[in-house]
Each structure stands twice: as C-alpha cells, then as structure tokens.
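Working notes, structure below.
Only a single protein chain was left out; the remaining protein chains are all shown in position.
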Amino acid sequence: MSGTHASTAPPSYLVDTGTRKGLMAWLTTTDHKRIGVLYLGAMVTFFMVAMGVGFVMRLVQLTTFQKLISAQTYNALFTVHGVIMIFLFVIPGLPAVFGNFFLPILIGAKDVAFPRLNLTSWYFFMAGAILAVLSLFTGGGAPDTGWSFYAPFSLKTGTNVSLAVFAAFVLGFSSMLTGINFITTIHRLRAPGMKWFRMPLFCWAVYSTAWIQLLATPIIAITLVLVILERFFGIGIFDPAKGGDPLLYQHLFWIYSHPAVYIMILPAMGAITEIIPTFAKRTIFGYKAIAFSSIAIAAVGSLVWAHHMFTSGMSNVAQIVFSLLTMIVAVPSAIKVFNWVGTLYKGSIDFQPPLLFTLTFIFLFCIGGLTGVMQGALAVNVHLHDTYFIVGHFHYVMFGGTVMGFFAALLYWFPKMFGKMYSKKAIYASWFPMFVGFNMLYFGMLILGMLGMPRRYYVHLPQYHTLHVVATVGSWFLVLGLLGFFATLLYAIFKGEKAEDNPWGGLTLEWTIPSPPPVENFDEIPTITAGPYVFPQEAQ
Amino acid sequence: MTGHVHRDDLGARLGMWLFLVTEMILFGGLFIAYSYMRYRYPAEFHHGGGELNATLGIINTIVLLTSSLTVVLSIVAIQKADKRKAIAFLATTIGLGLVFLVIKGFEWAAKFHHGLYPSAPHLGTLPQGEQVFFGLYFTMTGLHGLHVLVGISVLTVLARMVGTGSIRQDRYIHLENGGLYWHLVDVIWIFLLPLFYLAA
Amino acid sequence: MSDYTHDSHVSTEHAVAHPGYGIFIKVWVALVILTGLLVLSSHFGQSYAVWGLLTLTPIKAGLVFYYFMHLKYEGALLKGVVLITIGTLLIFFALLFSDVAFH
Partner (left out) sequence: MEWMKQAAISAQKSDAVFFYVFGLSVAFLLFITALMIYFVIRYDKKRHPVASQIEGHVGLEIVWTVIPLILFLSIFYYGWTNYEYMSQAPRESMVVKVMARQWSWSFEYPNGKQSKVLFAPLEKPMKLEVRSADMVHGFYVPSFRLKIDAVPARANTTWFQATRLGAYDIECTVICGVDHSLMLSKVVVVPEDEFKAWYFGGENAPEPGKSLTAAGTPAAPPDEPKGLALLKANGCLECHSVDGKPMVGPTFKGLFGKSEQIKVAGVDQTVTVDEAYLRRAILNPESQVVRGYPADTMPAAELKPDELSQVVTYLKTLK
C-alpha cells in the first residue's frame, strides 16, 4: 500500500520493513497493530461461518429444511453456532482487534508490554479455532450439547465433546495471555503525564475486562479439564452415577461464563464511550462515573453467576442472594447509559455512520439489558428460563450490544487502521434492513419465549409457527444488511478514497498520528497535559 | 524490536504475578470442587484420607519446602555474584523436585495396585463419596505433579542460563520469575497435604 | 535504543538492600515447625485437624508468599494483585456455599 513518501514520513505499519516479506512478515510480526489486523481477519472468517449456521437454523424452524437436516444435526448446529460466536468472536472480539490495535496508541506507547507473548496469544487463538473445527469432523461428530456442555449429557454423548472442550480450553489460554499483556501495558507503559484519569475511557474498559479474563477464565479451564478427565478416566466428580454432582458442573461453568458476558460487553461499551464525544464535539459527561462503573461491572459481575441456575434445584438462600446481586449488577450499566445520553446534551452533533451505530447500540443494548433484568426476577425466571426469551435476550445484548459496538468501532477506526474511507451512503443503506431485520428476528424470539417456546428445539409445536416464520423472514433482511455492510468495507479497503489523518475531528492520541499509523506509532513519545476529551470552548 | 528492548523488571514481575493469578484461580477451582464435595460427603472423605499414606505426604512436604528454600538461596547467590553457588542451589532444587516425583510415583503405584483409581472395578464397590474422593485425589495431585514437571524443566533451563552468564548479578529477572513459579507450586502442595493426607 | 523512559528507567525497585541467606533459612525452619504442628493437630481428631487446616496452612502459604516470593520487598501493586486474587477466590467460596450449606 501507499509507502510513497517514505523519505519524509516513517513507513506505515502495512508496509513490510523487516527482512521477511508478505505473508511471512505478517505471521511472524510482533507489531500490535498487525496482530490486531490478524485477529480481525481470522474473526471475520469464523463469523461468516457461524452466521451461515444461524441462517440455516432459521430455515429449519421454517420446517422446510427438516428433510435435509436431522435432529442430531440441528443439535450440532446450535452448539457449533454458539461455540464459535462465543469463544471465537464475542469474547476475544473487541479486545483482540481494537484493544491490540489502539490500546498502546491511546496511552502513548509504542507497543504492548510483551509483544512476543501477544503473537503467541494469536497462535493459541488459531490453534483453538482449528481444534474447534476439527471437532466437527473427527471422532463421533460435532458436539450436540449446546455451548454450555451440561453434565452428565456432555459426559455420556458419543459426539466429539472432548476435542471441542479442549479447543475452548486453548482459547481460554489465548484470552488469559492477552489479559496479562494488557494489564501490564496499562500499568507500565503509559506516556509521561498520562495519569489514570487522563486515559481514554476505552482503556478503562479494556483494563476492567482484562481483570475479568484473569480472574474468571482459569475456572472454565479447569472445569473443561475435568470434563475431559471425566470422559476418559471417569473420575466421577460430575457423574451422578459415581457420586458426582451435575450442579457442581453448572456452578463452575457459570462462575466463568457469566463474567464472560461482561468480557464481551465492556470493551464494546468502551468503544461507544470514545465515539460519542468525538461526534458530539464535547467532553464526556461524567468521566469518573463511567470509569468506575467499568470497574464495578467487573467486580460485581463475578458474583451473579447462579442466576443461570434458578430452576436447577439449588438452595432457596442461593436463589435469593443471586437474584439480589443480579439486580445490583444492572446499576452500573444504567449509569453508563445515562451518561452517554447526557453527553449528547448541548453538543454540536456531527451525524456520521459511527454515531448511527452507536445510537443503535444503546437502543438494542437497553432492550437486551432490560430483558435481562426481567429474567433476574425469580418469579419471572421460572417461566422464562431456557425458552426463546433467553435466546432473544442474549442476541440483543451480544449481537445488538457487542457486535453493534464492534461495528461502530470498526466504522470509527477504519480510516485510521487502513488509511481508506468507505462510502457513507452505502453504510446508511445497509443499516436499514439490518435494523428492521434484527428486531423482527429477535423481538419475535422474545415473544415466542413468553409464549413458552423452549430453546434448542428441532421441531416446534404448531402454535408457535407464525412467529417462527416472522423471525426467519427477519433473518433474511438482517443478512441482507450485513452483506451490504461488509461489502462496503471490503470495497473500501481496496478501492476506497484515501482517508485523512483525522477525519472525525477526534482528540485522542490515535488521531494525532498518520493514517495508517507508522510502525513505531509515534516519532516521539508525547507528553500528556490534559484529559482525553478537552474540546476548545469556541467552535473550530 | 529484539536487541533494543526497553527493560522493565517490575513490568516483567508484574506479568509473572498475573500469570500466577491464573494458576491460583485454576487450582482454586479445584479447591472449590473439593470443598463442595467434602461438605457433601464428610465421612467418606475422612475414610478416603485414611487410605492415603500420610508419611509419604509429609516427607514430600518437607522435600518441596526445602526445594523452595534452595531456589531463593540461588537468587541470593546471584545477587552476590556467586555463580557457582547459584548453580549448586538450583541443582539441589531440581534434585528435590525429582525426589518428590519419585515418591509420588510410588504412592500412585500403590493406589493402582489396590484398585483405587478412577473407573477401577474395586473402587466402584466403595461408597460414592469415596469414589469422588479418589477422583479428586488423582486429579489434583496429578495436575500438581504436572506443574512440578514443568517447574523442573524451567529450572533446568535457568540453571543453564546462569552457567552461560545470561543470568547474572545485574540481570536475573528470569531466575526470579522462575523461582516465583516454583514457590507457587510449593504453596499449592502446602494446601494439598492437609486436604488429602491429613483428612483422616 | 530505548529512546523513551516513562518512569524509573531500569526498575529494580527492591534493589535497595538484598536480604541475605539467613532470613530465608529462618523462614524455612518456621515452615518445617508449622508443618509439624499441622501433623500433630490432625492426630487430636477431626475438629482439631480442620482448625489446623484453616489456620496453619494459610500461615505457611503466607510465609512463602511474603518471604520466598519477595512480596515483603515489593510495592503496593504486586501486593494488591495477590490480595485481589485471594479475595476473589474467597468470594467464590462464600457464594457457592450459599447453595451447598443450605440444602
């Protein structure tokens, strides 16, 4: 790509400068920006696959595909869909792509603390991904337990659970190593004058996320090891036939997997917090409130896991404690939402695609969050648990939240990452079917759940058919919009206009360096003298 | 990057400690499982503990404690630029680690001999709580043994590095970090001893 | 060359005065004695054994952390890291027992 004025400015990170060229240069890079792009490429690929799987599941629910796809295959489909989406996309998603690319730049550093470890994390990620794919075709075939691998079914089923679980274990390693790297980076590599409360809020979000990754991921790692040992040696800890307890499995699984949902959403919230001030042309409302709410989500988020087990037969005391804690964890999210809206107040708003996706994020996340609160109320949970309502809830938060946040961040930082600008009109045009389709699909699921449609069902009872059709048609609009979105960006990478260094008028450090950034980020490490969002009082 | 890396020993130790955080939580998950099950089956755990050889467990504790000591001593030696002593201390640690594994091996062999291993026909006839006890025993001591093995390998590499001089008085962060790992393995064993061997 | 220095360049914060051999040997003696006490307590019956487990074992672990692992000589950051970890584990235990203990 453009390295024409190499004599005047340092070459961009996209230009090979070392002894290795082309693909090899990328696969051996320790540049945090290149690693971010490697993650991006890998994730888009897996994502497309999982998207296709989701699409096919909708067709099954139209009952048109039931001759082609057996019940066993359907069970494998939702397991694969869930595993890929969760472990290969939304958990690593924003930290691995944008955290890697922008965290060092945002705090004025030249790279992360352990660049080689960073590349190792990517290789762990790829190894896990490949194992996950292998598990589909080897052994007894694709796992059919759902992404939660509940014992004793996961211990008894003849499908290839062991390999899939091992893949998740390896992915967990990747996640932990990234967490170690980010915490150390933030503690040790901030530029002179970059005090904690002068950090952009995305860094706070990534920092909180990294702590959850460290404190929760090992629990899933050991749990998955136990599942494997159980399958191979029958150690009997989860197997009721040997005195084990399936509920212990559920506890251990959710001790990680609930905090994991905050691993997914926090960085997305962080990205949203960067975008709003830039387009409102004003400072963020309530900097400290947002920073501390990230920490609070990380802290309290680790304490609510058993709200996934209200109907499992655990003790009454535990039900009450966990329902209470679930309500408390919703407060910091509410604080963030109100501060975001407050930041729009008396701004001078420059409406651009990233802002559109940001507002979409807030709207959809609120629906997701509010449905979450409904499930957290005990009397309601006994009705909604394991129905399509849950499926609706988590698609709203994960897709409407994390993935929309991902899209917003991608639109915001795309010109910086690739030095190209996309067609804004095409983005607006693909937003519309995406938004309509999304709500048809997932609001349909919420209603289905309220009417008692259980999740993970290959065939549904006739009374649910109409809404299933609505949802499926919604998924077609959605996919249409998504394809438009990706086509636009892909086109822009190769044929887009050259982007300016600071197309949006942002104030954080990444906008002070060229697009795409040079290898070492900064010619000279900047000295920071003020907070991140200090716009001049007068109009520019 | 390599060649002109900016050196930050505190950063390196922070990274190592964060890694140890994950190790602590990893074993923490097992301790959680242990206490959950012990609460359910107090009598069976008592009984199961009686089947273990407490003497071997205690000897192994002393072995590991001593090996922990020799690791710190080797750091002190490096700080005093006493290369020969440092290597000697490391070699002692490695030796003690091997002793630990050998004793552990005998212990496991005895259990296998008595049909006390997961899925053994004999174990299947015992009360369920004892089956769980032995499941946990093999999992936890096994995972710990694996860590000892990794620790020995790491220390061996470190001893070599001391020999070649890449670890020396003004640059011994790798040795410190390797030592931290070894101590954590020791701490885990400190907990395993009363949970299993002294449970009776 | 490393052309930027954010704070103290080569940071060996505990470079001040390295502790000598003696202190560690003393700690080791203490650890062995505590192990002896632990074994002893387990001979007096179940409840002593449990109390021994709950008190002596953390003390032993604490000694290793504090001296062998040099926490004594580290700043607040690393001490904080360890405390956060232990706190998290304790909370996991407590919450889990809100289920197991009330059946």
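In order of appearance the chains are A, B and C, and numbering begins at 1 in each one.
Keep in mind that, in the parts below, a residue touches a chain if its C-beta (ideal position, glycine included) is under 8 Å from a C-beta of that chain, and two chains touch if they have at least 3 such contacts.
Since the model is a prediction, treat every value here as computed from it, not as a measurement.
**Student:** What chains on display are touched by the one that is not shown?
**Tutor:** Among the chains that are shown, those touched by the missing chain are A.
**Student:** For the chain left out of this view, which of A:69, A:380, A:429 or A:480 touches it?
**Tutor:** A:380
**Student:** Thinking of the whole complex, not just what is shown, which of A:81, A:281 or A:416 touches the missing chain?
**Tutor:** Of the listed residues, the one touching the omitted chain is A:281.
**Student:** In the complete assembly, which of A:24, A:68 or A:461 touches the absent chain?
**Tutor:** Missing-chain contact among the listed residues: A:461.
**Student:** Who touches the missing chain here, A:20, A:116, A:156 or A:465?
**Tutor:** A:156
**Student:** In the whole complex, what residues of subunit A lie against the chain that is missing from view?
**Tutor:** 70-72, 75, 144-146, 150-153, 156-158, 240-241, 245-247, 280-283, 285-289, 311-313, 316, 319-320, 323-324, 326-328, 330-331, 334-335, 337-339, 341-342, 344-351, 355, 359, 362-363, 366-367, 370-371, 373-374, 376-383, 385-387, 450-452, 454-461, 463, 534-535, 537-539
We adopt the following convention: only the chains that are shown with their structure count from here on.
**Student:** Centre to centre, by mean C-alpha position, how many angstrom separate subunit A and subunit B?
**Tutor:** Between these chains, centre-to-centre, one finds 36 Å.
**Student:** When you check subunit C against every other chain, which residues touch at least two of them?
**Tutor:** Only 4, 77, 84-85, 88, 92, 96, 100-101 qualify.
**Student:** Note the residues in subunit B that touch 2 or more other chains, in rising order.
**Tutor:** 8, 10-11, 14, 18, 21, 24-25, 28, 32, 36, 40
**Student:** Give the list of subunit A residues in touch with subunit C in this complex.
**Tutor:** These residues of subunit A touch subunit C: 110, 187-192, 211, 215, 219, 247, 251, 255, 302-303, 305-306, 314-318, 321-322, 525.
**Student:** Flag every residue of subunit B that touches subunit A in the complex, lowest number first.
**Tutor:** 1, 8, 10-11, 14-15, 18-19, 21-30, 32-33, 36-37, 40-41, 118-119, 124, 127-129, 131-132, 135-136, 138-139, 143
**Student:** Applying the document's contact rule, which stretches of subunit A touch subunit B when the two form their complex?
**Tutor:** For this pair, the touching residues of subunit A are 30, 111, 113-115, 117, 176, 179-181, 183-184, 187-189, 214-219, 221-223, 225-226, 229, 233-237, 242-245, 248, 251-252, 255.
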